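Heads up: the structure comes next, in structure tokens.
Note that one protein chain of the assembly has been removed; the remaining protein chains are unaltered in position.
For clarity, chains are labelled A, B and C in written order, and residue numbers in each chain start from 1.
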Amino acid sequence: MLELDFHPAGRHFLQIPGPSPVPDRILRAMSYPTIDHRGPEFGALGLRVLSGIKKVFQTTQPVVIYPASGTGAWEAALCNTLSPGDTVLMYETGHFATLWKKMAESLGLKPEFLGLPGVEGWRRGVQAPMIEARLREDTQHAIKAVCVVHNETSTGVTSDIAAVRRAIDAAAHPALLMVDTISGLASADYRHDEWGVDVTVSGSQKGLMLPPGISFNAVSQKALEASRHAKLPRAFWGWAEIIEMNRTGYWPYTPNTNLLYGLAEALDMIFNEGLDNVFARHQRLAEACRQAVRAWGLEIQCADPAVYSPVLTGVVMPEGVDADAVRKLIYERFDMSLGTGLGKVKGRMFRIGHLGDCNDLTLMATLAGCEMGLKLAGVKLAGSGVQAAMEYLGTHAPARPLRVAA
Amino acid sequence: MLELDFHPAGRHFLQIPGPSPVPDRILRAMSYPTIDHRGPEFGALGLRVLSGIKKVFQTTQPVVIYPASGTGAWEAALCNTLSPGDTVLMYETGHFATLWKKMAESLGLKPEFLGLPGVEGWRRGVQAPMIEARLREDTQHAIKAVCVVHNETSTGVTSDIAAVRRAIDAAAHPALLMVDTISGLASADYRHDEWGVDVTVSGSQKGLMLPPGISFNAVSQKALEASRHAKLPRAFWGWAEIIEMNRTGYWPYTPNTNLLYGLAEALDMIFNEGLDNVFARHQRLAEACRQAVRAWGLEIQCADPAVYSPVLTGVVMPEGVDADAVRKLIYERFDMSLGTGLGKVKGRMFRIGHLGDCNDLTLMATLAGCEMGLKLAGVKLAGSGVQAAMEYLGTHAPARPLRVAA
Amino acid sequence: MLELDFHPAGRHFLQIPGPSPVPDRILRAMSYPTIDHRGPEFGALGLRVLSGIKKVFQTTQPVVIYPASGTGAWEAALCNTLSPGDTVLMYETGHFATLWKKMAESLGLKPEFLGLPGVEGWRRGVQAPMIEARLREDTQHAIKAVCVVHNETSTGVTSDIAAVRRAIDAAAHPALLMVDTISGLASADYRHDEWGVDVTVSGSQKGLMLPPGISFNAVSQKALEASRHAKLPRAFWGWAEIIEMNRTGYWPYTPNTNLLYGLAEALDMIFNEGLDNVFARHQRLAEACRQAVRAWGLEIQCADPAVYSPVLTGVVMPEGVDADAVRKLIYERFDMSLGTGLGKVKGRMFRIGHLGDCNDLTLMATLAGCEMGLKLAGVKLAGSGVQAAMEYLGTHAPARPLRVAA
Partner (left out) sequence: MLELDFHPAGRHFLQIPGPSPVPDRILRAMSYPTIDHRGPEFGALGLRVLSGIKKVFQTTQPVVIYPASGTGAWEAALCNTLSPGDTVLMYETGHFATLWKKMAESLGLKPEFLGLPGVEGWRRGVQAPMIEARLREDTQHAIKAVCVVHNETSTGVTSDIAAVRRAIDAAAHPALLMVDTISGLASADYRHDEWGVDVTVSGSQKGLMLPPGISFNAVSQKALEASRHAKLPRAFWGWAEIIEMNRTGYWPYTPNTNLLYGLAEALDMIFNEGLDNVFARHQRLAEACRQAVRAWGLEIQCADPAVYSPVLTGVVMPEGVDADAVRKLIYERFDMSLGTGLGKVKGRMFRIGHLGDCNDLTLMATLAGCEMGLKLAGVKLAGSGVQAAMEYLGTHAPARPLRVAA
């Protein structure tokens, strides 16, 4: 039995930046009986989710759905388009950008890692001029791809992807543009087509409000063309066969049926709310969260207000305070999970997730848990973040009324 | 399909004083396939819930479980023990006491309704001396039963049941003592045996954290004896046959199988936490809630601190403020349901439920929703209730640590 | 935990004549979070189920939904319309008719019990001429109601309700006509209005495919008029207040919220299939079942082919065979539950349920379990019932194609 003998009363608050809380409605959808992945009902389901997910990526091009978690989709992006020894220009926005680079090395690619020095790079978005400069130097076009993270989950910093595209174009460089928006999709505005992205990588357990286990590659025609000549070995991740079979709603191997049920339900929920309303909701909650952090007198990890993440907020601890000790205290006393600091910022900050199935009162509970926990941990606060967030939420109505008379 | 097309993102906060939020774990238990109510597995289930529920009533005597909602258990208590035209002494603590009295009239009984005058009676618990005085007058023992409400759901006032028993005994009166603790059971300390109650009435959708649909009569030997001579017609509600068949875990007619699954799970959860820990948790959350109300400068409906309810808190609006307009605003803007004022206090107060599957952060979300809503509704607040509640919860650790290292 | 440590692999076959197997889809619907029974969403749900359930009763008149099991709805029918000491004419079709009569006695009514002598009455439907004859004798109109069972669950015999109405009319008698179709509703064609029924009693756990816990009274204008003068005490069961509050989709006391979710889903399923298709499916499966019983050389409990039940089939054991021993063997060896013989036919027959969420292959599994079990129990069979049922199902296509191309 999974039910634990010593389980707290009341609902756990899962406020990490993913996996985000899975709505009951999606859990129910996922408990539909598993069906024959070669039968006619499956084909209808397949066509439905393949069509819906394109709208979330804001693309008309193929989106490949993998029965695998997000890390796999990173690999898929690389091995479908590149050949052993290829140089890729990657940008260090934080821990996940660093892991992607490490993966590129494991696969036999040669990543170059751009970025601002020290921790500073982890507090700002991608500096498109640095990319442009580097590409201009690459007159031989040794660089085959530029890889950036749209919403860096380890820091709460987004990046201006359109600017990266402009940088590549300004350098007249043929490199592919590959973007990880694993934690940005369906929470932050993301435009695969308009921004000229060649491969977008994403996953299920963030804005899509699903459990982990599904991941995505949105693929441009240029990327498809590149895949015809790329020499990295690939089988499971290979786009061609999947895209071909997807025409009728099927997959070449057994897909993740019950998670696809969940995806169908998530898409219904998102489109019912309206994609723009979803984005506006995330922006509003994120701003309320930042109002709280500022009122506490604490620093936000993202140092550039232009690229604050609507998905999560990194909260930097004062000198001498171990962020993980604060997290542990909050977990044990208030039954709330917060995100740990990763890599270079381990122990220096924690992360508040406010993505997916989140609303005003859930955020208020979260901030109250943080405020009580910070005080109990002995952190000196300048004022009440909870008060500031209530002030903001009370005076800023949501873009879309919550309920409409029948 | 039940899923609504225009449904808010995030979780609804159901903070009425019942039905209380049903934990996922109980909803899952309720989705076990329905079984044969005459088969061996059912008998095992029946014995298990019949044994467990006694512990919650703190009794060793029979507890009858009805496949019906709480109002039915009121009727059962009356029709099993009384005869047409019998006088019953009832006490007006609030709206539900009034409804029970109305039911007694419908059934052909003659209720006498004691109570303090005007709204005042709705702000205090049962005045045992008034009961004692009335019983002393009744030298002919025309009064066959004394009926009181333990936790008046319409006001947030509990009553001292032991004192009522002492009053009856002091008057040396043979009347039965019948108590409604529909909203008190499994949230407030309740002692059927120790307090000498003859019939206790309760229901599933409050402290037991179940959906509505099951109700209870805990029955003393004296009540059983009375039932042998009582003349009100009864069939569905009749104790004798049910208690007889319950010996082997079955019921004379089809029981509420899936709700019994939920009850088995709820009992596991309650006993794992420990009944005393459950009570202490409710007391702590209730006090935090009252700290908030006081900080807002608003009045608590219960005027006697000795009988504050651990289950819900009634919040009185200042003159000129329509409590239901405030509730509506909070529902529409913050997706939270609060309890309406009922009967004599309609429009004058609202009720905050903090019972069942509730914890610190859920309460904080609730209070934040109230505070933002009150402000938006133009209610002048003396200070921040949210701040006061955080102060209280932060400085008062729960009786039982939430989590214990594995 | 409810999961049993020693549970067989594979799905249990619940082939009793109710509770019938609850489809996963309904169990999922029932696991929606419980909502405020006074909030706007609830009102919408209430109106929806109140409107839908009328179609199933084939009535335009009020249908009262009780948060109680079916036995309660029997009581409701009687206590809303009758006065202490009233004579009611009841007809003994089997065990459940007998229990209803017993209830009438408990409530202080004077039931007269018509019927054919001995076990014979349990093998045939209501003999309308006997009712007509008795009513003609009752020139003083002492008889206030005629009570019959439409689908006698203990025997698998239906009755011709229209004929009973004609009998009452032929006798020009003012008695109310009350009908129990607890196990017939939504499986057998039932026409509350057309057949001139005054009160129809039903429940959730049969053709409606829900767990037990909801029951119904469909009520004619004549019955409503009678209820204004009826003197049996009533409160919980009282129609007037419920019907009044139902106008806006609410109930005077806490309704059975999660079972109402299930009811909404069940109604969707039934109307999607089409009520006539549902009836035709039951008729077809019932005939296949009877083909099997005949091929085994066993007797069907119902001796009159005109009133075979589409819901269940009673199978009479040869002399000397204990039907319950056969049932036990089948339960233990093949993990299937069959209905026991009740009352006068205890040990002489068992009952096969083929109602609700049943299809061809489920029936075939059921019959195979019976056939193997009967043989293992040493019952001599004339031939293979399974073979006969396959022959019938294979050569009789369902009225409605199972699947339609998208």
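The criterion applied here is as follows: contacts are C-beta pairs under 8 Å (C-beta built on N, C-alpha and C of every residue); 3 or more make two chains touch, one makes a residue touch a chain.
Only a predicted model underlies this, so the values are computations on that prediction, with no experimental measurement involved.
*Asks:* Please identify which residue in A:G108, A:P174 or A:G343 touches the non-displayed chain.
*Replies:* Once the missing chain is taken into account, the touching residue is A:G108.
*Asks:* Which candidate, C:W122, C:F236, C:Y331 or C:F350, sits in contact with the chain we can't see?
*Replies:* From the options C:W122, C:F236, C:Y331 or C:F350, the contact with the absent chain belongs to C:Y331.
*Asks:* For the chain not shown, which residue from A:G43, A:P174, A:G196 or A:P212 touches it across the whole complex?
*Replies:* For the chain that is not drawn, the touching residue is A:P212.
*Asks:* Spell out, residue by residue, where the missing chain touches chain A.
*Replies:* Listed in rising order, the touching residues are 1-2, 4, 12, 14, 16, 18-19, 21-22, 27-39, 41, 45, 66-72, 74-75, 79, 84, 103, 106-108, 203, 205, 211-213, 232-236, 238, 252-259, 261, 264-265, 268, 331, 337, 340.
*Asks:* In terms of residues, what is the contact footprint of the unshown chain on chain B?
*Replies:* 1, 3, 24, 28, 31-33, 40, 44, 403, 405-406
*Asks:* Touching the absent chain: which residues on chain C qualify?
*Replies:* Within chain C, the residues that touch the unshown chain are 3, 5-11, 13, 21, 23-25, 27, 268-269, 272-273, 278, 281, 331-336, 357-362, 364-366, 368-369, 371-372, 375-376, 384, 386-387, 390, 393-394, 397, 401-404.
Everything that follows uses one rule, which is that only the chains that are shown with their structure count from here on.
*Asks:* Using CA atom averages as chain centres, what separation in Å is found between chain A and chain B?
*Replies:* Roughly 45 Å, centre to centre.
*Asks:* Just how far, in Å, is the C-alpha centre of chain C from the one of chain B?
*Replies:* Going by mean C-alpha positions, chain B sits 35 Å from chain C.
*Asks:* Can you compute the centre-to-centre distance for chain A and chain C, using the mean CA position of each chain? Integer Å is fine.
*Replies:* About 54 Å, centre to centre.
*Asks:* Scan chain C for residues touching two or more other chains and write them down.
*Replies:* Touching at least two other chains: 1, 28, 31-33.
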